[in-house]
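Complex shown without one protein chain; remaining protein chains in place.
The block that comes next holds subunit A.
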Amino acid sequence: MPVNTASLVIGLSYASLLFLVSVGLSVVFGLMRFVNLATGSLYLIGGYIGWSVARSTGNFFLALIAGALAALVVGVLIERGFLQRLHRKELLQVCLTLGVAYIVQDVTRWIWGGDPLRLRPPELLRGSMELFGSVVPIYRVALIGIGALLAVLVWYLLERTKWGAYVRAGVDDLEMVQCLGINARRVFAIVFSLGALLCGLGGALGTPVTGVAPGTDIQLQLMALIVVVLGGLGSVTGAIVASIVVALVDTIVRTFWPEASFFAVWALAALVLIVRPQGLLGRAA
């Protein structure tokens, strides 16, 4: 039986990373119809900064914070500098964020070189443990825990707080929300920044697992797009479910038929959108 606990752990830990990258993208997408193709770049920044900080200080948790903050800074710069003037202009957003992605990729290649960099997990989480009769890396299990925790946190924030209600209302009907006197731009800015923060955190957390290299950004970006669309724009629950589905399909196909692993996820995305044009949990447009 190839689908054992080990591959489940690998799949779910990957799902954690996917969720961190895609949840911000999904809500921003849903809220402002904003297409951010620099999401993968924020992951890349988080990963590289985290790697450097961990190398110089030897402290993994400092690396996580630094990675997340670096991505936050870049995210805020993108939002303040460009996005505010591109509301509802999807093609220009695509072009602009692609430009940012190119620059980030080139600058990081300049600074950190083209070789993949990998981070060792902190002392506490190194090695492996036994779980339901399989030997699994402790760090992967920890990733699942962190991902689940953050998923619950984000879900609570968006589904159970007043502020989250503003966001959800904005996803449904932005004009109406603005009529009610809520500053939708500020809500958007906060969501965007939080999304960037989670992306950077994902990048730093993912470095021991996926490594960082030029190209990691594209890979994560494409996966995040699939997750966002499969889950339905603007839906946190959708992002959670889709992250798990995509990561598990990816991991399972990787063990059965390695050459096809990259395409399986796309076939899944195509199939879902053919059957349900609004995504798994999205509302009909």
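By definition in this document, a residue touches a chain if its C-beta (ideal position, glycine included) is under 8 Å from a C-beta of that chain, and two chains touch if they have at least 3 such contacts; residues count from 1.
The definition used in the following text is that contacts and distances are computed from a predicted model.
Chemist: Among "YCF48-related protein", "Branched-chain amino acid ABC transporter permease", "NADH-quinone oxidoreductase subunit H" or "Multicomponent Na+:H+ antiporter subunit G", go ahead and choose the protein name stored in UniProt for the chain not displayed.
Modeler: For the chain missing from the view, the UniProt record says "Branched-chain amino acid ABC transporter permease".
Chemist: Tell me which of A:Leu44, A:Leu86, A:Ile146 or A:Ala184 is the one touching the absent chain.
Modeler: A:Leu86
Chemist: Which listed residue, A:Val23, A:Val100 or A:Leu174, touches the chain dropped from view?
Modeler: That would be A:Val100, which touches the missing chain.
Chemist: Write the list of subunit A residues that the hidden chain touches.
Modeler: Contact residues on subunit A toward the absent chain are 29, 33, 35, 82, 85-86, 89-92, 94-96, 98-103, 105-107, 110, 225-226, 228-229, 233, 259-260, 262-263, 266-267, 269-270, 273-274, 277-279, 285.
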